[in-house]
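Of the protein chains in this complex, all but one are displayed in their positions.
Showing chain A:
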Amino acid sequence: MNGWILAATVELGGGGAAALWGVATGPPARRLTAQNLTTSVVCPALLLLAQGYARPAYVDLALLLALLGPVGTLVFARLLSGEQVSGPNVRGATWTAAGLDAAVVVAVCAAVGPGRSMVKLLLIGTLLIGGNIIASRALAGGFRGVGGG
């Protein structure tokens, strides 16, 4: 067990437990926020695991999740539009998750070194943080004029 897998374990345990608690309890707005943050918790864990197992192919899972996670959140934001209200701490949680994602991507990039895989990692980081921000803005009602109904 190396440091990468240990970091993934800690990150998955803490973040996953928090996201599960948020998604299973509380008002609908908090559940939606927690569902959005799940992507930001699980994707860095997959990156750390790929680095820990020394299998660059495992990065594909993180890429797919960075693409599909915000799509899933947008599905909920669109179809639950009757009861969505922005929670008070949405912005703080979003930026905390974005900082965590950026830190993990930078750490894995530093370990990988320059090359094609580093470009892939940077793409994943951009997709992850951009998707997270877009999805949380949609949850806060920023696109209500576009997606109403």
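The working rule: a residue touches a chain if its C-beta (ideal position, glycine included) is under 8 Å from a C-beta of that chain, and two chains touch if they have at least 3 such contacts; residues count from 1.
Following the convention adopted for this analysis, contacts and distances are computed from a predicted model.
Participant: What does the UniProt entry say the missing chain is called, choosing from "Putative Formate hydrogenlyase, large subunit", "MrpA C-terminal/MbhD domain-containing protein", "ABC transporter permease" or "Iron-sulfur cluster-binding protein"?
Facilitator: "MrpA C-terminal/MbhD domain-containing protein"
Participant: Which chain A residues touch the hidden chain?
Facilitator: Residues in contact with the chain left out: 1, 5-6, 8-9, 12-13, 16-17, 19-20, 23-24, 28, 31-32, 34-35, 38-39, 42, 45-46, 49, 53, 55, 57-58, 60-61, 64-65, 68-69, 71-72, 75-76, 79-80.
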